[in-house]
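Note that one protein chain of the assembly has been removed; the remaining protein chains are unaltered in position.
Chains here go by letter, A and B, matching the order in which they are written, and residues are numbered from 1 within each.
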Amino acid sequence: MTEKVLSRGTVVIDVDACKGCDLCIDACPPRVLIMTTREVNSRGYRYPLLMAGCTGCRACSQICPDFVFQVYRYDTPIEMEVR
Amino acid sequence: MTRRLLEGSEAIAEAMIVAGCRFFAGYPMTPFTEVLEHMADKLPAVGGVCMNAESELEAVGMAWGAAATGTLAATGSTGQGLSLMQESLAEMTLARLPLVVLNMARAQGDYFQATRGGGHGDYRHLVLAPMDVVEAVRLTQVAFHLAARWRNPVLVFGDYYLAHTAQSVEVEALPLEDLPASDWALDGSSGGSGQAKLVSPLGSAKQRDRVGYDLAQHYQECVVATAEMVAGVTPMAETGFTDGAEVVVVAFGTPGRYVRAAVGQLRAEAVPVGFVRPISLFPFPSAVVAAAAESARAVAVYENNQGQMIDDVRLAVLGRAPVHFIGGLSLDSSGFGIAPDLDVNVIRGRIQRVVAESEGPR
Partner (left out) sequence: MKRVEGLVVVPTDRAPTEPARLVDDFTPSLIEVGGHHLCPGCGEPIAMRSAVEAIEELGLIQRTIAVFGIGCYTAFSNNLDVEVLQALHGRAPSLATGVKRAKPETFVFTVQGDGDMVNEGLQEVIHAAARGERITCVMLNNGVFGETGGHLTATTVLGQRTKNTLDGRTAEAHGHPIRLSNLLAQLDGTAYVARGAVNNAGNVARTKKMLIRAFETQMAGAGFSFVEILTMCPTGWFVETQTAPSYLADNLAAVHSPGILKDVRA
């Protein structure tokens, strides 16, 4: 069974800019960012993945010290799968 | 053309203003204090700013900030206050900023501080040493010109006598060539252009061009700029009676006048002596000193310290003749360098002793 949630926004992640600091994970109010566990970027750092449910609130881009995020808000919220 | 009786401090202040100085910052300390008083009085009237800084450290900092905007700026103190400024003076040189610094010194023990620089690293400042108020009015203006021309601090080495002696002077603008445009100066306007300016002792390289500062490269560029400055500034000196002089006396600043007078008197008595008075202490007029020493039996150095300029004289003379120190620490109990031994007769006597000791075969 596929569960669906509404995403109001999304992000573009500059994976290679990330230094794996994890600040975005706790900063995200709907908690839709999760760090990779084994995948690493070209510099050896883990980086964030985005799950469904982003609200485009910009908390991640504002808290990120390495300017990893570009944040978009959809004109119309989009239904997305969770599982 | 109005000649007025002005004490050195006031004449120097007016000379700074006539040179275009519009920012001054200072902290009171004898015998520099009156320059600050006069600048505080006169500078606002011409639209300039005079800051009473909370210490010498902040005075040079404020002058640094003003200089970075392309405003002609100056500061000053006496030797001890200049000691506090040394880090900033060294770094401002690396930032390639023009600045005029006055040392209204107590005696002449700051020669090393002035010419070697009391700060860290490889840097040189141009140093000019007026002997009286008239020369100070001229050299102060030259200092601003050289500072702007070479983007380098220039030190004017004065003293208590200069500060407090009144002389009849005209303070008129010197006909110096136009200063180069200061297109490096900050005013905010290049912001957002992709080429926003940077004034820094660490360099001018931006991260968009390559990552981080390359201090080694920047220091190399400063070395080249220093060499160009040294090559481009003709050393200044006054000489007298050096033809056929068997003993040449070297002195700078106020004592230079006394030595000049002593040498003049001795020559009138057919004693074959001459003098060299360095006016630029850096670059030192080595060639002038060397030429004067060429056929001399001895060189004598008079300065109010334990012997500092004598090092540069020895380097210039380079063994052509023995070099004798006939100066000494100031005997003034206040420590302000108003030496009781600044006395033409005393100096005559010391010169004559050197003449007597150097007689006989070379």
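By our rule, a residue touches a chain if its C-beta (ideal position, glycine included) is under 8 Å from a C-beta of that chain, and two chains touch if they have at least 3 such contacts.
What you see is a predicted model, and the numbers here were worked out from it, not measured in a lab.
Set against the missing chain, the residues B:31, B:117, B:130 or B:203 yield one that touches it, B:203.
By the touch definition given at the top, subunit A reaches the unshown chain through residues 7, 9-15, 17, 19-23, 25-27, 29, 34, 36-39, 45, 49-52, 54, 56-76, 78, 80-83. Interface with the hidden chain, as seen from subunit B, comprises residues 22-23, 25, 49, 51, 53-55, 57-69, 71, 73, 87-88, 91, 95, 186-194, 196-208, 211-213.
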